[in-house]
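In this view, the complex is presented without one of its protein chains, the others remaining in place.
Naming follows writing order (A, B and C), and every chain is counted from residue 1.
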Amino acid sequence: MAIELTPTTEARRVADATRELVRARILPLEQEHDGDVAAAGGDAFRVHIQQLARDAGVFAPHAPVEYGGLGMDMRDRAPVFEEAGYSVFGPLAMNIAAPDEGNIHMLAHIASADQKERYLAPLCRGEVRSAFAMTEPAPGAGADPAALAATAERVPGGWRIDGAKHFITGADGAGFFIVMARTSGTAGDLGGATMFLAPADADGIRVGRHIPTIDRSMVGGHCELTFDGLRLPDDAVLGEVDEGYRYAQVRLGPARMTHVMRWLGSARRAHDIALGYSAERRLFGQRLGDLGMAQKMIADNEIDIAATRALLLTACAELDAGDLGTTATSIAKVYGAEAVHRVIDRSIQLCGGMGVSADLPLARLLSEVRPFRIYDGPSEVHRWSIAKRAVRRAARAREEVRNREDPRTGEKVSR
Amino acid sequence: MAIELTPTTEARRVADATRELVRARILPLEQEHDGDVAAAGGDAFRVHIQQLARDAGVFAPHAPVEYGGLGMDMRDRAPVFEEAGYSVFGPLAMNIAAPDEGNIHMLAHIASADQKERYLAPLCRGEVRSAFAMTEPAPGAGADPAALAATAERVPGGWRIDGAKHFITGADGAGFFIVMARTSGTAGDLGGATMFLAPADADGIRVGRHIPTIDRSMVGGHCELTFDGLRLPDDAVLGEVDEGYRYAQVRLGPARMTHVMRWLGSARRAHDIALGYSAERRLFGQRLGDLGMAQKMIADNEIDIAATRALLLTACAELDAGDLGTTATSIAKVYGAEAVHRVIDRSIQLCGGMGVSADLPLARLLSEVRPFRIYDGPSEVHRWSIAKRAVRRAARAREEVRNREDPRTGEKVSR
Amino acid sequence: MAIELTPTTEARRVADATRELVRARILPLEQEHDGDVAAAGGDAFRVHIQQLARDAGVFAPHAPVEYGGLGMDMRDRAPVFEEAGYSVFGPLAMNIAAPDEGNIHMLAHIASADQKERYLAPLCRGEVRSAFAMTEPAPGAGADPAALAATAERVPGGWRIDGAKHFITGADGAGFFIVMARTSGTAGDLGGATMFLAPADADGIRVGRHIPTIDRSMVGGHCELTFDGLRLPDDAVLGEVDEGYRYAQVRLGPARMTHVMRWLGSARRAHDIALGYSAERRLFGQRLGDLGMAQKMIADNEIDIAATRALLLTACAELDAGDLGTTATSIAKVYGAEAVHRVIDRSIQLCGGMGVSADLPLARLLSEVRPFRIYDGPSEVHRWSIAKRAVRRAARAREEVRNREDPRTGEKVSR
Partner (left out) sequence: MAIELTPTTEARRVADATRELVRARILPLEQEHDGDVAAAGGDAFRVHIQQLARDAGVFAPHAPVEYGGLGMDMRDRAPVFEEAGYSVFGPLAMNIAAPDEGNIHMLAHIASADQKERYLAPLCRGEVRSAFAMTEPAPGAGADPAALAATAERVPGGWRIDGAKHFITGADGAGFFIVMARTSGTAGDLGGATMFLAPADADGIRVGRHIPTIDRSMVGGHCELTFDGLRLPDDAVLGEVDEGYRYAQVRLGPARMTHVMRWLGSARRAHDIALGYSAERRLFGQRLGDLGMAQKMIADNEIDIAATRALLLTACAELDAGDLGTTATSIAKVYGAEAVHRVIDRSIQLCGGMGVSADLPLARLLSEVRPFRIYDGPSEVHRWSIAKRAVRRAARAREEVRNREDPRTGEKVSR
């Protein structure tokens, strides 16, 4: 299992083309619309910029080749997505924005041939958008998935789904939903969950208000969503009944990592802006970039970026090797989400008054990344799961020592 | 020199009345207008809410009694301004928002009787607003005041002022400006600066665009401003010619502290919201507020709030005793600006998805306080000045040891 | 309730005399013995340096006047103890080292007249030392006092005490012990504890090994201790039966604060050394103290010292007012213990290779203060208790809102 520090030729080519596309075409659009995708035109704007990416040959780099994608593995995606993330509109242009990117990844792994044809193919081609309907208002599923409250009951001919969701990214305007609902047990115990594919125009789906959040780069908002007697046929089940939590893991690990890739691009952009400013701005008779406290911030940015990238590549290698990468992706997610926030915050500080003005995009980038310490599992939940696994490992090791038989006597060793 | 931990009776009375006013009348208005003072109506809104404060008997607590204020010293202001800051509109209502509050403080100390009558009196009564025109675009005065580029030259009958300013808070709609301009030396060396009082309708003053920043609670924006052949009579000089840097210190120390008081109110509000959420929200079968990592954030909030308040009161006692309080106010400003930011950031984290939504005011409060680590001297400049004084003190102490004569021989002690 | 930033005349006089004593007489002895009290002679050394403090008129500033002390309150102690702590041997010289200092404080509050005559009087005079026997080896009382395992049972004529203690500071050579033992309930529930006074030569007390720790300034070590059928008469009970936990609070709050005072002296000393070094050492063509990253560390030291002092004085004012000061002392303890560690660590870093050598006392000071983040309640336990109280307060406030009757209808307000 190796990490290519020098990306493969193909990855390099696509990353370079992405870089060119983003800087020449996408960044000017981002500046023009101040990073606000709704103000830029929402889905019409999406269609426009996705064509730019198609023309540049970098559309859907992660999608299966049979659906028009480039079929890249996680490690190859890393440099490409990072270049895309240099603009907050870059991922959308390339059809690698959340949640579609993660949904494509998951459907490619789990969907049946028919489901792929019906849902995955148009999604890969950018003909529709999708949403992943898992998170629920309190006291439902959020940081704690076991609290899942939405239910799916068997009814003649299929299933009936009821429940409320919120913070469903991209829901407004999505062509279909992947719905997570409880099929056994009750809220609070883990029980079993199942994923369903539901066309957006089905009866019983109501997209509610956009929850106003501080990020503005995602088409279709973060919405409230209600399922009220939604009927779905049996072939709407994605994979197997009661296997939803397991599939969620298939989606969540890689989705976390592609988030990190994209935000790393944002962090690098903020850092580049601060570096450029530090190289020119003079005060106290010196270049800003030659003042010790500025140098400390610059160096810490470089360290944070390097460490994020190194942890990211490590986790990607595990995922490509077929592991769930649970600990490695949690580590890269926690570190990455906190590091990109620090990098942008320091970049603001370096640019002084300009840093908090809209004359530079820094404050806006900070608003884009702040939620990432919460979305996809708050830092605290990932730390909890990292620690739980470490303690369990230690407890097991101690147990083994205790249970080891003395080779001479055949008796258990006491401590 | 004492700190009253239990505020004086008068301070307690005004703080309590302020608390009542802010919670009953001002917070609902803040919620209604989402903390955006321009959207709320700008100066018309100001006039409306200032009447509420007058009716509550808490208007202009810092202004001299002869101009209708309550004449409070710095220590008494602390609990009152903190209660006012609980809403981002509270200080405006009470006429203690930046920059008027600091201008009132400075004019009360420095202005002539005539100047007080003409400028200070209507300012205390809330009839006009004012602005403090010091900061300049690069490479002019900013973190480094010695870079001051705007000039005032003597001309027959007075002065002619030329130069560009930016980030001038409250400039749009101000009744008058306090202008800082160079009267000796050249940009880059310290030389001498002078302060002038200029009515806003004088020829040669042009208020430019509002620099779009992430805070939205200040009437009149943060503006660009140009002086182009502005003519002012001799009696427009505030205090003495060439004493501008010294007067700036008179203004800046207290102004820093009142900033800390107000933002401390914001931090406490964010913390209260997070506490309320933590006391109700349940996950993983427990109350959020009973989970260890949440408790750590809550405790760190309490510590940051307590330390900010303690440092603030210490600095206020020095100021009330007539000191410039240079080190004490720098320490309280650096610590306070960073601490209130941490408190609000942790409060967001505690509230999860809700924390980054506009359903709670937390993200908006974060945007209000983030600039404070830059405004009024970036943290780095304050740290630099704190360190410079400490090293100078140490160098002097070493020098004294070296120069001390040996009492027996009368010779200098060598190291 | 006021904090005197300018200490009272008496406090200033004693602090100045302490400063003179410590710098002229105690620091040279500390240097000579490399801060190792055992190597310096243990109790014989203590007797010697306590005479120096008596001669200087600064002995036992905290002890009641009737027992030869200066009867200072907590606020007056602060500047005096800080000066004493400038040398790790200073507190011992002045009879204000842990645990005797805290024991004097508690006995003055709780002991009967007879107990005072027998135990407190000689302790104040420095004729004997004492130890406070509370902490137990796992799974007994430590961070969690409710785990108290040592028991005291009523027997004819008094009590019988059994149990193991560890980390009992000063146990070796102590003249008497204050013993905490369970008198109702069982380990794990809180139940009731009682404090007993036991002469060190009583049958059934066995002082075990000195647990080797990284600090070396405390006479009598941190020992293991066993009570095995220790018989004590009824008048050995300190205060009331089953009130031990409450008395422990009486001792712990002030004892925490005097710890902070003393370690603050150590931090200031480390900072002074680093400042002196920074003022002289030149590298990269500049004075070390003029390099930005060094200035950042210096400023952060100043901030940490100022904040510790401000929080400390706040907590002392509460204690002097008769409060238990539970939250205020926890805040000052957590902040102070972490801050003094940071200050000394930065001082080491500023001095480079010299900082980790024994040519400067910095590394040794770091070893002295590191345990303070654990002793007297680990930072985590204090944070837990700070948070618990804050959440309880918030829960109660919510409850009140819910229970408030609508004034018009007399009905409970629903949320």
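Operating definition for what follows: contacts are C-beta pairs under 8 Å (C-beta built on N, C-alpha and C of every residue); 3 or more make two chains touch, one makes a residue touch a chain.
Note that the structure is a prediction, hence the values are computed from the model and not measured.
Among B:Asn95, B:Gln295, B:Ser330 or B:Ser379, only B:Gln295 touches the chain that is left out of the view.
Checked against the full complex, the candidates C:Gly157, C:Gly285 or C:Gly322 give a single residue touching the omitted chain, namely C:Gly285. Contact with the undisplayed chain is limited, among C:Phe227, C:Tyr247 or C:Trp384, to C:Trp384. The residue touching the chain not shown here, chosen from A:Ala200, A:Leu275, A:Leu324 or A:Ala358, is A:Leu275. Residues of chain B in touch with the missing chain: 291-296. Where chain A meets the missing chain, the touching residues are 1-6, 272, 275-276, 278-280, 287, 289-290, 292, 294-296, 298-300, 302-303, 306-307, 310-311, 313-314, 317-318, 327-328, 331, 334-335, 380, 382-384, 386-388, 390-391, 393-395, 397-398. For chain C, the list of residues touching the undisplayed chain reads 135, 138-139, 142-144, 146-147, 166-167, 188, 211-215, 222, 281-285, 291, 293-294, 348-349, 352-353, 355-359, 363, 366-367, 370-371, 373-375, 378-380, 383-384.
Following the convention adopted for this analysis, only the chains that are shown with their structure count from here on.
Remark: chain A and chain B have CA centroids separated by 40 Å (rounded to whole angstrom).
Among the residues of chain B, those in touch with two or more other chains are 294, 380, 383-384.
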